[in-house]
Structures are given as structure tokens and as C-alpha cells.
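Removed: one protein chain of the complex. Kept in place: all other protein chains.
Right after this comes chain A.
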Amino acid sequence: MQHAEASHEQIGHLDHEALKVFGFWIFLVTDCLLFGTLFGVFVVLRSHTDGGPTGKELFEIPGFVAETFILLTSSFTSGIATLAMNQGNIKRVIGWLIVTALLGLAFVGLEVSEFTKMAMEGATISRSAFLSSFFTLVGTHGLHVSIGLVWMTALMIQLRRHGMNAVTRRKMTIIGLYWHFLDAVWIFLFTVVYLMGVM
């Protein structure tokens, strides 16, 4: 009797965790709408440079190509962390999360240096409609990655303290989804902003 009750409770708990993962999917859809709107603004304003610098003059190919491959690799390593979680190897989970976070940090670092360099050349957010939409779109993505880094660090601390249970596993699943989603958004930034910019 007592055993049956316990297992029933456990099933209810699991359903609850699955519902939370679904809730996160809903958040990702709303985030898609946010980025979609910013993309719409950028595409409309990208030719409005007001005699200022254009994307072709500003974007440095080695920089954004490096950013792309770093983010692609970090998406892969966060996937490996999820695999290690399924195998129940907490040391490998934390190890791969550290690798992912370092790659994310390298990405943010490159982006900050890119933005600084552009600002030093006079290409600031207030220079033209093109630059306003550029910094808003790319900056929003960079902010997402930075928040993801803080979040991942917090999760590593929780994993170390509480080990792996239903709650930390769900949190791992959610941050994995978030990280892959950011990579998917970057692909469109790479294509629409950078590749079309240098074309």
C-alpha cells in the first residue's frame, strides 16, 4: 500500500517535470517571436545607412566565422553533457558543461570586442537606422548567451550540491534546449546579418 502510494507520487512528480519542460517550449516560441520581430526590423532597415558605414565596410569575416564555429561547437558539447546525464556520470556532465560555458564565454568575448571596435570607428547604435537595428538584434542574442552562461554556472553549483535527481535532470534538459535554440537563432544572424551584409 505504502509502496503503491510512493510510486504513484513519483509518477505525478515526473508528469509535473514534463509539464515544466513543455512550458519552456512555450517560452522558446515566444522568444522566436521576439527574434522574428527584430529580424523583420533589421531586414527593413538594413539599407538605411544614412551615409554612414555599411555592413560590408564594418563586418570582419574571420571574426563572425569564428563566432559561428564556436557557437556550433558549444551546441554539440552541451549535447554531450546531456548524453553524459543519461549515463548518470555527473563528473562528465559538469566537465562538458564547463567546456560549453568556456566556448560561450569566448563567443561573448569576441562579440564584445567586435562591438567595441565598431564603436571606436564611429559606428555606434545612434549613427543610423541600420546600426540601431543591428545592435538591437545582435545585442539581444548576445544578452541571451550571457544569461545562459550565468544560468549554466548556477546549474553546475546545483549539480555539485544536490547530485542528479528529477529536478536537476529537468533543469539540464531545459538549459540544453535553450543553448541549442540560441545556436539556431545565431544561424539566422550569420546568414541574414553577416553573410548578406558582406555580399
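Here is the rule we go by: contacts are C-beta pairs under 8 Å (C-beta built on N, C-alpha and C of every residue); 3 or more make two chains touch, one makes a residue touch a chain; residues count from 1.
The rule we apply is simple: contacts and distances are computed from a predicted model.
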item: Undisplayed chain, where the name is taken from the UniProt record, one of "Carbohydrate ABC transporter permease", "Polysulfide reductase chain C", "Cytochrome o ubiquinol oxidase subunit IV" or "Heavy metal translocating P-type ATPase"; value: "Cytochrome o ubiquinol oxidase subunit IV"
item: Listed residues A:V43, A:I98, A:L149 or A:V167, member touching the removed chain; value: A:V43
item: Residue touching the undisplayed chain, where the options are A:I90, A:I125, A:L149 or A:L177; value: A:L177
item: Residue in contact with the excluded chain [from A:G63, A:G79, A:G95 or A:G139]; value: A:G79
item: Touch list for chain A against the chain that is not drawn; value: 14, 18, 22, 25-26, 28-30, 32-33, 36-37, 39-41, 43-44, 61, 65, 68-69, 72-73, 75-76, 79-80, 82-83, 86, 169, 173, 176-177, 180-181, 183-184, 187-188, 190-192, 195-196, 198-199
